[in-house]
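A single protein chain has been omitted from the complex, and every remaining protein chain is retained in its original position.
Chain IDs A and B follow the sequence of writing; residue 1 opens each chain.
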Amino acid sequence: MSEHIVPPRVYYIIFSILMVCTGLTVAVAYVDLGHIWGPMNTVVAIAIAIFKATLVVLFFMHVKYSPRLTWAVIAGGLFWLLILLTIIGDYLTRAWQPFGSV
Amino acid sequence: MLPEAVQHAHHPSALAHQFDSLEQQREAATLGMWAFLVTEMLFFGGLFCVYTVYRTWYPDAFAAGSHELIIWAGTTNTAVLITSSLTMALAVHAAQTGNRRLLITLLIVTIALGCVFLGIKSFEYYTEWMEHHVPGLNYEFEGEYYRNAQIFFSLYFLMTGLHALHMIIGIGIMLFMLWFSIRGVITQEYYNPIEIAGLYWHFVDIVWIFLFPLLYLIGRHTHV
Partner (left out) sequence: MSSTVLTPPHHYLNDGFGVKSWLLTRDHKRIALLYLAGVTFFFFIGGAMAVLMRLELATPAGDLVSDETYNKLFTMHGVMMVFFFLIPAIPAVLGNFLVPIMIGAKDLAFPKINLASWYIYMLGGLFTLYAIIAGGLDTGWTFYTPFSTVSSTTNVVPAALGIFITGFSSILTGLNFIVTIHRMRAPGMTWFRMPLFLWSTYATSLINVLGTPVIAITILLVAAERVFHFGFFDPRVGGDPVLFQHLFWFYSHPAVYIMVLPAMGVVSELVAAGCRKPVFGYGFVAFSSLAIAVLGFLVWGHHLFVAGESVYSAMIFSILSFCVAIPSAVKVFNWTATMYKGSVSWETPMLYAYGFIGLFTIGGLTGLFLAAIGVDVHVTDTYFVIAHFHYIMVGGTIMGYLGGLHYWWPKISGRLYNESLAKLAAGIIFIGFNLTFFPQFILGYMGMPRRYHAYPPEFQVLNVLSSAGASILGVGYLIPMIYLMWSLRYGRLAGSNPWGAVGLEWMTTSPPPTSNFAETPIVTWDAYEYPARVESHVA
């Protein structure tokens, strides 16, 4: 893994970005983005959260400097999480009428 | 077959017998922790799945429930955890550079920040208890969203409660790391325990990074 030693400066920069993003998330939550697209507020909130999480994973957890197997493990976990979340697909399609029905 | 010759190479005391080298041991431990974090992703994932379903079904009830949460507490807690991740990453750096004093200090700060998080969380739980928002104990909720907001609050307590439990375990792990550091077990050659404890800590931070907007910031631009 990381024999590579990350200089503290990098950590401070990432920390600052994370704090700014946190403030941004809260600020944006009070702005109505619904007139752009209905779920826009939620999309933006999740996008910022994903961005923050990515920074933590890459830099604080040293994944940027980790072997490919680590990347594969994380990717696998995320992929499986997404499979789990496709359960929502059932709920979104329950109202659809099957083709050919009366 | 082969004679029963036994080789006793000089092994550093930190090397467990099943491994051939410290390098192999470090790689194995790190892979093990990452695989464990994947199980945690799926574990919390189940709750995120339940959240997704019910927020889709009851967006207004969820917004109504979310408005009852104490936003300054959630925001502060987010900042606290991000700071604790910083101090944790710096602690790993201190271990890598052999700076034992700094390592101990940073571990203490990380633990302290974790306790601050739990303190603020406890305050929130107490407030929610006083406001009768705890399903199963004293739940009341005024207005048309009484029924469905119960699901929101159930999710809130379950998700933040499970997260808090992981924080407590994390603090326990950090106390062990602190003890190892004070005892001198952690050296510039053998700092892997700090690294993998850090991985766990950062993961718990990431869970909160998602919990915060999903629970506290629903529909804040409207006034329900």
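A few points about this structure:
The rule is short, and it goes like this: a residue touches a chain if its C-beta (ideal position, glycine included) is under 8 Å from a C-beta of that chain, and two chains touch if they have at least 3 such contacts.
Being a predicted model, the structure only gives us computed values, none of them experimental.
Contact with the undisplayed chain is limited, among B:Leu22, B:Leu42 or B:Ala79, to B:Leu42.
For the options B:Ile151, B:Met167, B:Ile186 or B:Leu211, the residue in contact with the chain missing from this view is B:Ile151. Within chain B, the residues in touch with the undisplayed chain are 1-7, 16-20, 24, 27-28, 31-32, 35-36, 38-47, 49-50, 53-54, 57-58, 61, 135-137, 147-148, 150-151, 154-155, 158.
Touching the omitted chain from chain A are residues 69, 76-77, 80, 83-84, 87, 89-91, 93-94, 96, 98.
The working rule: only the chains that are shown with their structure count from here on.
Chain A and chain B have CA centres that are 17 Å apart. Touching chain B in their complex are the following residues of chain A: 1-2, 5-6, 8, 11-12, 14-15, 18-19, 22, 25-26, 29-34, 41-42, 45-46, 48-49, 52-53, 56-57, 59-62, 67, 69-70, 73-74, 76-78, 80-81, 84-85, 87-88, 91-92. On the chain B side of its complex with chain A, the touching residues are 26-27, 30-31, 34-35, 37-38, 41-42, 45-46, 48-49, 52-53, 56-57, 71, 75, 78-79, 82-83, 85-86, 88-90, 93, 96-97, 195, 198-199, 202-203, 205-206, 209-210, 212-214, 217-222.
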